[in-house]
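The structure appears below as structure tokens.
The complex is shown incomplete by one protein chain, all other protein chains being positioned as in the whole.
Moving on to chain A:
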Amino acid sequence: MRNAAKPLLEVNNLQMHFPVRGGFFRRKIGEVKAVDGVTLSINKGETLGLVGESGCGKSTTGRSILRLLQPTAGQVLLEGEDITSVKGKKLWDIRKDMQMVFQDPYASLNPMQMVGNIVGEPIRNYYPKKKSEEIKQEVADLLKRVGLPEEAYYKYAHEFSGGQRQRIGIARALALKPKLIIADEPVSALDVSVQSQVLNLLNELQDEFQLTYLFIAHDLSVVKHMSNRIGVMYLGQIVEIADKGSIYENPLHPYTQALISAVPDASKVGEKRDRIVLEGDVPSPENPPTGCPFHTRCPKAIDKCSTIKPPLKEVKPGQQVACVLYDESLLKS
């Protein structure tokens, strides 16, 4: 899987800064640096997981890649082609290859439309000449594939449970046979038993349709289950990116270490754990700390951390970390 020649998606130094307006004439008085220099790549057929706490910019990263938001700087390459500033017809064509599965299965489906129409709409949009019979058959096949009953076609979204609605959202994302699916917290609104059904479905579909996933979630165990590689985000930046085994067994960045030790673990009943409990909250992205964004909460912070902003650097094969402690040239400087 990994040795495919070219990555499907490459993101270079992506930035998404939102202006903060206020005062007289609603002048720009500041910036929220939601995504501040994210670099990543995903190979064909691979799943890259993005984890981090709320407000760290995972969703904004996903939306900027899809061009649902216009990134303020940086580059997004899909199959080697720069799509950061394509417009009009070109963008319309490219969107066919990238689809999204949303977090809230209640808000992301139109309550006024039949499920058959919701799933068929992308096909009708992109292939207006297709016969309606043909589209209907395609939609029926899709619904069947995601495990919905045949009669679902003529029902409305409110008649389904949360898990079934998420299946409808997945069927819609599959309708145009995309190459990349960005799944933004697809299971966080679901109960555990239903969550596992949807996760299994996503895995099956990936094998069947050779899909590439960018899987965004805050639940570290879910991300680990789904991904080949994992990127850990903090305040708009990736602080560590590695294959899932290394992230779990040998996390290097102090934030990753704290994050993993904070996950309650059902296998550790009655054992006393040395948990790293972080102090305080995530700082506001409107006024991020200087230097390393994590230094205000980092248990291993040194003086340099407040002045030097460490870049992402390969520390071990396949494991990149943005931390002064692993960067000898920065430590000496």
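Going forward, a contact is a pair of C-beta atoms (placed from the backbone, for glycine too) under 8 Å apart; a residue touches a chain by one contact, two chains touch by 3 or more; residues count from 1.
Throughout what follows, contacts and distances are computed from a predicted model.
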item: Options "Iron complex transport system permease protein", "Helicase HerA central domain-containing protein", "Peptide ABC transporter ATP-binding protein" or "TonB-dependent receptor": UniProt name of the undisplayed chain; value: "Peptide ABC transporter ATP-binding protein"
item: Option touching the unshown chain, where A:278, A:305 or A:321 are the choices; value: A:278
item: Candidates A:91, A:262, A:302 or A:331 - the one touching the absent chain; value: A:262
item: Touching residue (missing chain; options A:13, A:161 or A:210); value: A:161
item: Interface with the undisplayed chain - residues on chain A; value: 53-54, 161, 163, 191-197, 199-200, 203, 218, 220-222, 224-226, 248, 258-270, 273, 275, 277-278, 281-282
